[in-house]
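I have a structure here, written as structure tokens, and I will follow up with some questions on it.
Missing here is one protein chain; the remaining ones are kept as they sit in the complex.
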Amino acid sequence: MITTLALLSLSLPVTADPAPGADRLVVFAERAFTAPGEVVTNAVITINDGKIVSVKRNSSAGSADLKAACVTAGLVDMGFRYSTNQNTVEQSSEITAAARIAPALDLHARVWERALRQGITSVAVFPVDRNVVGGQGAVLKTGGDPTLEARLVREDAFLRGAMGSLPSSGNRPSGSRPTNFYSRRPTTRMGVEWEWRKAFYDAWQEENRGDADRPGRAELLRALSGETPVFIQAWATQDIRTAVFFAEEMAAEGMGTMRLVIDAGAEAWREPNLLVRSNAAVCLPPLPAEGRTTENAFMSLDTAAKLHEAGIPVALSAHAGSGSGNTLAEQAIYARRGGLPFDAALAAVTTVPATLLGVSDRVGTIAAGQDGDLVLWNGDPFEFTTRPVGVVLNGTVLVGGDTDR
Amino acid sequence: MRKLSIRTPLLLAAFIAGAGWSAAATPLGDAVVIHAKEVIVRPGEVLEDVDVLVIDGVIRRVEAGIEVPEGARELSGAVVCAGMIDPWSVLGLQSTETTFTSPSPATRSADSFDPFGQEFQKKQALESGVTSVRVQAARRALVSGLSSVMSLAPTSDEDLVVQSEVALGASIGLTNPSSGGSTFTRGSDGSFAVIETGPTPMDPFERISQVDKIASLLDTGLSYRIAQNEHIHDLAEWNEAIAEKVKELEKDFKKAKKDRDKEIEEAKEKGKEFKEERYKEDKAPKAPKFDADKEIFARVANGETPLVIEVHRVAEIRNLLEATADFGRLRMVIAGGTEAAAFADELAERNIPVIVNPLTHGAGAFDEFDGHDPTLAGILAEAGVDVLIGTGGHATGATRDLSLMAALAAGGGMEEDDAFAAITSVPARIFNLTDRGTIEFGKQADLLILDGQPLSTTTTVKAVLVGGRVVVEPKE
Amino acid sequence: MIQMLQLALLLAAPVAGSDAVVVRADHLFLGHGEPIEEGVLVISDGKVVAVGAGVKAPEGAVVIEHEGWVTPGLFGAFTLDATGNERRDDTRPLMPEARIVHSLRPHTAALARNLRAGVTVVTINPDKGRPCSGASALLKTHGAEVVDTELQLCLDVSYGAVRADEHPTSLASLHELLDSALSVGAGSFGRAASGELPVFVCARDRQSIRAAASLAKAHGLRGALFGSYWAEELVDEVADSGLGVICDPVAVAANQRAMRSIRALVEGGVNIGFGLVTPANSPENMRVGAAMCVRAGLDPNVALAAMTGTAAEISGAGDHAGVLAAGRDADFVLWSGSPIELTSRLKEVWVDGQRVYGGDDE
Partner (left out) sequence: MILFTRRAPRTMKNSSALLSLLLVAAAPTAFAADGKLVIEAGKVVTLTGDVIENGKIVIVDGRITAIGADVDAPWDAEHLDASGLVAYPGFVEAITSGGMDRPNENVAVAPFLDVRDSIDPVNTTFENFLRSGVTTLNIQQGPSCVVGARGHVVKPIGRTVEEMSVKPRSGLVLSASPSRGKSRATQAQALRSTFADLKRYLEGVVAETKAGKDYAKREAMYQGREPDKESAKGRDLQCSAWDVEGMKLVPRWEIDEKQAPLLSLVEGKIPAFIYCSTAMDIRVAIEIAEANGFLHKTTLVVSGDCDRAADLIAERGIPVILTGSLTRSELDEETDEVEDIFLPEVYDEAGVRFALRSNNSTTQSLAYQAARCVAHGMSREDAMRAISVTPAEILGVAKRVGSLGVGMDGNVVLYTDDPFSVKGVVQHVIIEGEVVYDRATDVRVRHLEQGEAPDNTEPTDPEAAVDDEKGDGEDEKED
């Protein structure tokens, strides 16, 4: 049952072995969705020291510590808004490519626990929205010891920034005279785009001239070369276009080929060819009730399905929402209702984000060598009538474990 | 589905045997005997090596060597004393209820009390020995409505409210009606917390005018009551007159009938239309229009319901004492009274008790108060004022620390027995809670079993009985 | 004050001259450890000459027999009420060389109020709310004598220290800013990094406590962090950092966590002191808080030390205040019982060997 975060020492009814070692966990599932398109029936998954050591077919639960109708890998949310609190963003400059959010994270905040209870075991965190280029994104586990050492999966996993009106909102000075640094900052969409271009041109030119290094240049160049992906928030079509054209301009100038990920691409369904052309991936925002989203974009129910059909890698996100109707699993349900096949829905919350974030060697699938992150379901995943009833993270049961049905 | 672990709140309720109506460790009707080294029957009066016998939730005997009735529960402890009463609390009230500024006088604080919420705070208060609280909502309003005494360990829904209309609350100079006294702040985990910034300073003249408003409300109440009494009198008179009139009419009826027939006859003859004779009588006196608010002030001005008025500064206390001097039946209680030391003798003479909070929020919290905090209770008691100690309408959790507040008053100069009385027998007496506050024959068995003196820091409450039920079980 | 007059009758002799005075107390607490039963305190010329059990009274000394407790004057960590409204300079995030002592108003009534509560010495601090707001000072509450003008370097690593319109606006930058200032090591930052100047770090939430602890560890800082409330889960990190903790005032109605965290810190081997934090709290509140912690299971002697010796030590004032030992200033308080008991009455306050409050002065 989804309850508290107590680290259970697993005195569970199905346990044959009265005291399983803390470092070993055996999970039995009638069906294990080990990866998109792969199902193992009557699977016995063994986790040792936090890593999966084997996935085997077995006729009975045997001495499993946990039993469930279905199991998937721990879910991955790469659009996770850790906090809308603006102290995650260094606003004294428009471009803070080197800024990291990780040191400022409150690992005791309830938001992690809420995510964990929805089955989300890994998330991408990044400075949100108020800067043009906010800084570096990191991949974190949502549970375990509340220390960065224990939770960080990958630091500097991507460069993150935003197009559109959000980075410029609130920048227009109320009087005519500049009173603080906000008045130096862009006040329109074109100003925002200009900041992007200027930052990358400057970094590239400085590098070529051999100028003295400065903070952020290396990060920009890594993004420019495609070494790390660039996440650009762009809700509406006009901003998605801007992001794509910007990446194309960089390529056309011979500066580098970016790996573009459109974050919160609510209107990506309108012009999918543009995304196909630029090899961009999309992370979708949560489906709003009447289709209308932030930045006045319109997102239809079949958005994920359309992108999938066009061959665009698509990830889903709940934007750290909580409560009924706002969980990541429910986003997958809505996407399915919109026509996304089951396997693609599973991929959109596991393998696709794991791959884009460069952590697919650790999370996103159930296979030997992967982290022991599992979600236990009381029926087929991504159905209205089922829900996550247990969550295992690094081989430890953090949520539930009650498997009486 | 049946196993969803949502039951923690209920487990908790069962533990304090309060919020869960049904949980009762010792069913009513059972007997309990407590063997005690020391029983504080009332403040200052201690019996040594005696037993306390409780039957049907009522104290029956307190003496040495009581024979234990069959089936009685036996408990023992070093010190037994009466359950404490916080005479000025906001425990169980939601913050919106305490900060509300425009209640009608007839509202009851019992309606602001959440029997389902703040379980943990209630449990802590009970475990620290507080068994009843007088709660006052809308503290900062000029007239705060009726306060209520609540039980912290009720056996039933009805049991929860000990008295719903125990006193009318009021306050002088606490807040500027146009500005709130609290603000929200965002915690590190994104949660909101309410920060009390303290009342906004009010113009001194405005504060004094609040005294006048209270006085004129009392006047209104008095006139209303007078009008009501007059009406009763007038109505009786009218009824009497009408009864006589009816007798007269009955007597004259035959004649009247005859006359009438005659007149009809005559009219017919003359070809005129018959006209009934006009009947006239005095109209019945009209009852004064019912007014729930005036009703309350009538009761207060007439001394049927006490007025608890929070007032702090010298100027306001002086004006208040002057303005209320003519209301001979008014039973006034001052709450707070930060600067009341200056009026100790007058308060004693006029029998005006004071509810002291020995630890207000520092000198800077209320504008220009000179906090006598820890010494005030002692000064007033010395002068002969009835002193009650309450936790003072700040925080819901404060009631837990009531005994520490009393201890602080003792440290500030009050006699320790008086300080203990200020949280037991005196509140019971002032607020007419005749069935509690001391350990005497016939009183409700709200008892604490302690391992030391009640006001000591190092004393722990071993067990708590409310109405003879063990609601905090002895540990070990 | 009737009680005080009665008290005077109990006392053996009036205090006179600069000759030795001997106080014999039923219980004598020195600032740390266990109280001494039947303890003797010998003072002369404003200083403590000797303390202990069975210490002989010098010839001709005035002897005061006290049927109660004697403790060092209480230590008031983190006060803001002696500095009027100029508690912090907001012009720049880092003001390491600023000294709060220049905002001191020596004749404020606040100091007398502290004294009446048994607090003989306080730290006056620049207010929190900026990454580095300057140096605190050590001050006696009687006569406003300044003992140390540069007691601690005051830092704040909490959310409250960032501004929306000035660098740093993010917590990450805030931490980086302090980190680099300590790394560069100029001026006060340098002295703090070398351990010469203690620090006082406001850390009012868990991520800030973690940041403060790692900053202290990385730069070898000593001193205290202010903020015990959220420390419960971070005891190991705090213990590892070597910093002590000045506790958030435990006020009436305090959440269970407030007391639990303090206990956890003590059990984890962290030195703690109770913060006085006036004017937001009454000075009496420190004893109330200590009593509440004792009720919640804290050792009464540890609680006493947290109001005297340990508090002074982690505030960098260990050499000047908080303990009774030969050679130290004779600042002490006579109580009718243990100060942990709130029913105990404060009888007399002595500063520099002179009775300054209570006794027959009243």
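Letters A, B and C mark the chains as written, and numbering starts fresh at 1 in each.
Operating definition for what follows: contacts are C-beta pairs under 8 Å (C-beta built on N, C-alpha and C of every residue); 3 or more make two chains touch, one makes a residue touch a chain.
In this text, all values refer to a predicted model and were calculated from it rather than measured experimentally.
Visitor: Indicate each shown chain that the hidden chain touches within the full complex.
Guide: The omitted chain makes contact with A, B, C across the full complex.
Visitor: For a quick check of understanding: of B:E97, B:E316 or B:E339, which residue touches the chain that isn't displayed?
Guide: With B:E97, B:E316 or B:E339 as choices, the missing chain is touched by B:E97.
Visitor: For the chain left out of this view, which of A:G37, A:P215, A:G291 or A:G311 touches it?
Guide: A:G291
Visitor: Using the touch definition up top, pick the residue from B:E63, B:D259, B:E304 or B:D345 that touches the left-out chain.
Guide: For the chain that is not drawn, the touching residue is B:D259.
Visitor: Among B:S109, B:S132, B:S171 or B:T338, which one is in touch with the chain left out?
Guide: From the options B:S109, B:S132, B:S171 or B:T338, the contact with the absent chain belongs to B:S109.
Visitor: Since one chain has been left out of the picture, which residues of chain A touch it in the full complex?
Guide: These residues of chain A touch the chain that is not shown: 2-6, 110, 113, 117, 269-270, 287, 289-292, 296, 298, 300-303, 322-325, 333-334, 336-338, 378-379, 382-387, 405.
Visitor: Against the chain that's been left off, what residues of chain B make contact? List them.
Guide: 1-2, 4-6, 8-9, 12, 21, 94, 96-97, 100, 103-104, 106-117, 120-121, 137-138, 145, 157, 242, 245-246, 249-250, 252-253, 255-261, 276-277, 279, 281, 284, 290, 292
Visitor: Which parts of chain C face the unshown chain closely enough to count as touching?
Guide: These residues touch the chain not displayed: 255-257.
Just so it is clear, only the chains that are shown with their structure count from here on.
Visitor: Between chain B and chain C, what's the gap in Å when you average each chain's C-alpha atoms?
Guide: 41
Visitor: Can you compute the centre-to-centre distance for chain A and chain B, using the mean CA position of each chain? Integer Å is fine.
Guide: Taking the average C-alpha coordinate of chain A and of chain B, the gap between them is 56 Å.
Visitor: Touching at least two other chains at once: which residues of chain C meet that condition?
Guide: Residues 159, 205-207, 230.
Visitor: What residues in chain B touch two or more of the other chains?
Guide: 188-189
Visitor: Quick check: in the complex, which residue numbers of chain C touch chain A?
Guide: Result: residues 159, 162, 164-173, 175-176, 205-207, 210-211, 230, 233 of chain C touch chain A.
Visitor: Would you pull the chain B residues touching chain C in the complex into a rising list?
Guide: Of all residues in chain B, those touching chain C are 120, 124, 187-189, 359-365, 371, 373-374, 378, 382, 391, 394-398, 400-401, 404-405, 407-408, 410-413, 416, 419, 455-458, 460.
Visitor: Could you please specify the touching residues of chain C with respect to chain B in the complex?
Guide: 1-3, 81, 109-110, 113, 158-159, 204-208, 230, 252-256, 278-282, 284-285, 288, 291-292, 294-295, 300, 340-346
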